[in-house]
Structure formats: C-alpha cells, structure tokens
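With one protein chain removed, the remaining protein chains of the complex are shown where they sit.
Coming up: subunit A.
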Amino acid sequence: MLEIEIDGKKLTVPQGSTIMDAAHSVGTYIPHFCYHKKLSIAANCRMCLVEVEKAPKPLPACATPVTDGMRVHTHSDLAVKAQQGVMEFLLINHPLDCPICDQGGECQLQDIAVGYGGGSSRYQEEKRSVPGKDMGPLVSAEEMSRCIHCTRCVRFTEEIGGFQEIGMANRGEFSEILPFLGKTVDSEISGNVIDLCPVGALTSKPFRYSARSWELSRRKSVAPHDGLGSNLIVQVYNHKVMRVLPLENEAINECWLSDRDRFSYEALNSDARLTRPMIKHDGKWHETDWQTALDYVVKGLTGVSAQHGKDAIGVLAGAGATTEELYLLQKLARAFGVNNIDHRLRQRDFAADEGQTGALWLGSTIAEMASANAVLVVGSTQRHEQPLLAARLRQAVKKGAELNLIHVADDELLTRVNAKLIVAPQALADGLAQVLKAVAELKGASANLDLSGVTVYDEARRIAESLVRAETASVVLGSVAQHSPVFSQLLAIGGEIARLSGAHFGVFSEAANSVGAQFVGALPRRGFAGAAVTAGLNAAEMIAAPRKAYVLWGVEPEADCHDGQAAVAAMKAAETVIAFTAFKGDGLLDYADVLLPTAPFTETAGSFVNMEGKLQTFNGVVRPLGETRPGWKVLRVLGNLLSLQGFEQNTVEDVRAEFVGPFGDGAAKLSNAVSGVALDKPAVTGLVRVGEVPMYHVDAIVRRAPSLQATVHAKAPVASANPAVLAAAGLADGELAVVRQGACEVRVPVKADAGLPEGVLRLAAAHPATVGLGGLFDPIELKRG
C-alpha cells in the first residue's frame, strides 16, 4: 500500500493504482475524456492533467502510477491552467453546433467546457470539417467533425467487442474515425460506443432528433431478451419509450448492454402492437372490449373442457413473461384442472423431467463463471445467444482463463479457444461423455454413468485436463444444447463432470425468465416451488398430440416452438386458440380465435429471475398502450370469471408475496441435478438440421424492432454445410438450393463452411424465410434448386 495525498486529503492506495484510480476512491473528480475504467489507458486527450509535486510539468492522472508520498493537486494554478489549455485546444476544431447536436445536455465536452474551459475562444481560423461515415443501422456517425479523437470507440471494438471494427485513419492533423471502407460496424454489442463517445459524434440512429435528454424521465427496468437480466434505464417521454440505456450493475451487465436489449424498444411503439381485444367471427376479426373478450375466453375454455375434458386444453407460455404472470397462469390452469402447461417451447428432449428436482440455472453467479480458470461451453453460439456473456468470457480469456468448447459449428468467437470438439447435434452427448471419461481417468474416480462405449479422443482429453487442472471451473450448456435431442444426457453427464472435477455446472438460461418459469411451476411435472402435481403434457407432447384448445401466453408458435411446422398445424386443427399477446402477429391472426392485448415488460410491473437465480423486480415505465392490460390483472380477472379460488390479489405485490416467500433467496430451489438418464447415441441417417435461433428473432419484441431487423444479423438465412455435404448434393457454394422438412420446402442459397461437421445442414429458424420448416435439430433434405 502506498500513502499519498490528493488536494490535501491523505489516503492509502494499492501498488499499481493510477492517480485517477486514487482520486476516484476518495470521490475527487478529475475531468477526463479518453479514460474509461473498462478500457485500456490511451492518455491521448490530456484533459486529466494534474499537478504532482516535484514533477516538472503537469501529468495525466489516468496514466500516471502513484508512488509513495506523492502529493497531487487537482485544482492548483498549474493544474487549472493546464486543464484550460487542453480545453481550448480540444475546442479549436469542435463545431459550435450544440443547439442542433443530439448529445446536447448529456455531452461530456459541453459539461467539462463549462466547468474547466474559458468563456470565449481566441481561435479565429477556419475549423476543420470531417465527412460523416456509415456505421450501419444502429450507430450514427453523421457528424464526425465533433469527434475529439479520444479513441474510446476504437478501443471498445478491439478490447470488449473482440474485433477492431473502428479505426483512426490519417493520423495527424487529418485524423478521422471510421469503419473499414465499405463496412458497417456489426458487433452484437456495438451500441455501447454511443454511450462511450463523450461527444455527439457517435449517436443512436433510431433515437436521433426525437427528444432532448433533459425532457426524458429515467426509469429502471430489466432486459427481457436473454437470461442475463441486464439492468436498464428506460427513458420515457409522454408515455412513450424513447430509448434504453444500461444501468450499471457490475455483477450482471457491468456497464454494457447488448444491441438487442438497447434497440428492441422500437417494437413497443410500432404499428404491430395489438391495442384492443379482438375476436374472430366467421373468419373475420372484430375489435371488442375486454368484458366480451374475456367472456369469450371463459366460454371457450368451459366449452372445450365440458365436451372433451380438461386434458384437451394445452397452455404454452413464453419464458419472457414476468414471474407474476407465470405464477398466476399455472395457478389458474391447475385450479381449472388443466395440467398441460409448459414454457420450454424450443426444447426437444424431456427425458430428464422426471428425475429433476429444481430449476435449471447457471450453477454459479455470473461473476463466478467469468472468473473461473477454465470454462467449458457446450452447444452455445455464445455471441448470438448471450452477447454480453460472450464478451465477459472474452475478458476472462484475456485474464488467463481457458475457454473450451463442444459445439455444432466452429464459429468465430473472437477469442482464444483452448480446445474444441465440433460435432453433429446428436453427438454432443458423446463429446461431453468423452470429457467425463477423461476427467474420471485423471481423477482416478468412476462416473455413475456407463461410459464403456465411449472412446476418448485427444481434444476431449485436453478439455478434461483443462477442467481438472483449473482451480475453479465451470461447465455450461447453451441454447443449442438445450434444444438438442440429447439435452437430458448432457445434463446427466455435465453433472457427473461437476461432481468429479469440482467444477460448477449449469445452463445459460435462454429467456429472461426461464428460471422464474421453472420455479413457479410453469411446467407439466412440477408445480409451484417444486410441488408434486398430476403430470401433464410437455410442450412437445402438446404439439405432437394436438389439443382441442390452446392458451398462448406471449407465444408465436411458428417461431417460438421447436417444430414450428407441427406447432402451426396443431393450432390450425384446434377448436379454439386463445392468445394473450402484445402484438398482432400474422400467425396469430391466421389461427387464433381471440387476441387479448397483454402488456410487454415496459407496461407492467413484474419480475424476472435471471440465470444466476436472482429475482429482479421492476415497475411499468409507461402507461399500457391502448386497451392493453398488465398480464397479472388479466389473469386475476379471468380466475374470478372462472370462479376459481385464490385470485383476490389487489396489487402486483400481493401476487409476488405468494411466491417470494417460498422462493426465499432462491438458492434452495435451484438445481441442475438429474437422475435416471442413461447414455444412448441416437441413430441418425441422412442430414440433420442445425437450427439455431438468430439473435434478432428470439422473441416477439425483437422480431419487430425495425433497426435491429435492418442489421446484417437479421438477414435472410443461408443454408451452410460442409463442402463435402454440398458436393454430395451436387451443389456449389452460393447456388440456390431447395431444403425440405416435412411438407415445407424453401429455396435458400447454400454456403460452404468447412467448420461444420459432416451430416449437418445449418439453417437458422424463426426467420420469416424459414418459419414453415420443421424441428430445429430434425432431419432435413437438401437438393438442387
């Protein structure tokens, strides 16, 4: 520890701190532009100059390490003069266009100029002007004359994004910040450069010129598109969401936000919203009031149950719903006598259901996973599923962690990978079993699974060695693993690896409330808080054996189910489909009979439980649009209309109180343990589809966010396959092919990808171009177009 003095305040700081760190620790503000706590030190803006006794000239606080006995003055004459001088230089070429600048009111240059600059400029000469750049549909770089060349944006793409997409060209008096000529900035976390840019050079394209920052109210919320639970500041004007910013939470999203969470709000204000209840009569849709619509629902449900029994009703819930909604939904279903309820719509393998005792979760905190010495990620696209976690793992690798993979494709993760096994989806379990066998050998222990048929290859052994030698390790299953036909085996094997190696074991929760949905019992075989219930049908069974009536809670079956084709067929065959939804989707309009506008996360109070089991509550940030109602209220009223007990809650807190008690700190209810699963390699002939869900098609909200849909990530998918697979089908790279699953054929261009295993055809799901196809990891045919 070093003893220093800042502005007369004595303090001790650890060796290696900079003056900036030390000043922060005692709350002393030093003006700065290029310095950012999460980025490397560039020391190029010189705004942070301070006086250090015995130093001959002012020193940059961000780049000067403290030495014992150092005495720093941040407000001395010398320091102030230096700061003023730097400010004057920074403003020389900066346009005086604050009144029309989008950053006005939240501009660091503006603020610091007021605090540290002179009252007027001595500069008479011509200012330099820099042409605008095209960085894509999310980040606007129209006014690059405003750039002060702090290089935060450059360092962000390189250090956090993992790939330098922005650079500084023509260094010198003609410096310009730009993406590579003709390229856009395509990082899945690119929006963060908007927050980082201290001036109005990089601004939010969708938000530009729509409001002034001081007119907006700031409300806290929680991100609804993945299981991370990023904390949000939602900015609101006149009951409309104007933009979304990150709320810093070091344990979860640090100070970042994925583009998906940042720009999805556009859908909430779009024409695609359902604003009034609607009923279909004789194939025509009619708007109606809530009373009529709910009566219709009650009639539908009682009618079907009277005629076909309660078992003829199936409830499919989206895991992006709030815990309160899911709790009431399962309570209502069970009180009514319906046991067919599930939220795991994209899951295919449910064999572990019976031997499962708790909610599947990450198995550790997010921070613990990110600080593990070795991580094995199984079946995850990472960057598309969990953009911020992927960035966090990248940081972990930089700090020395070993990242190991078992996956169905050799995707670019923009980070160093220690060892990887790339296999077909049905072989994921065999890959993980190889690792287990090697771990058992290394540990001299034996696994509680029959591994006699498993041959350990070198790469699997390297993964095992990495896990065993690490002090702390994590094994995690991603969405691809969870949707694969061998999910239950992966759970069993992963659990064994964890037991033998001491690693944490868990899953990346796919949706914002996957953990909450399991906990409150939106499951066919476990009720609220794990209570024993009469077993119902799971999501796949409800589709495979079509029901007479479906209740859809925030679900668009064609895009949200494992087998969209079968799901749509089941909906069409049903007597009645009751959809609670925020959007009037084309699919729903086609096969539903009644649409009830329920509030998205911004318009209702509620909570999500993230993948580390943390319950995060939020309030509605705007008034519900049109006739939209918060879901929990709708369910309460419906409970009363159906004359069920236990629907007297007056507030969302009343609902929450019913499940928060048993939930406690949650830990006891979280468990990735399974029993009674045997290893068995599914026999497959022919091609198998690798159907991951594209980043901007995961749920109804992002699917309707125009700016996200304009990015390269939302482009119509191509079918990629190993060159050998293409050759066998007589296709060449780039040619148009016909792919077929069940009754549906689509024409797509093919792409050769040597990183794919043989026997698979990779074609993303949930995109309008591919929704008609079948199961995500089911057989698929490929032929010349």
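Heads up, the rule we're going with is that a contact is a pair of C-beta atoms (placed from the backbone, for glycine too) under 8 Å apart; a residue touches a chain by one contact, two chains touch by 3 or more; residues count from 1.
As a working rule, contacts and distances are computed from a predicted model.
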Protein name as given in UniProt for the chain not displayed, "Beta-lysine 5,6-aminomutase alpha subunit", "NADH dehydrogenase", "Cell division protein FtsX" or "Elongation factor 4": "NADH dehydrogenase"
Residue of A:P95, A:G167 or A:P723 touching the missing chain in the full complex: A:G167
Sole residue of A:P137, A:P179 or A:G363 that reaches the chain not shown, by the stated touch rule: A:P179
Interface with the undisplayed chain - residues on subunit A: 158, 163-172, 178-183
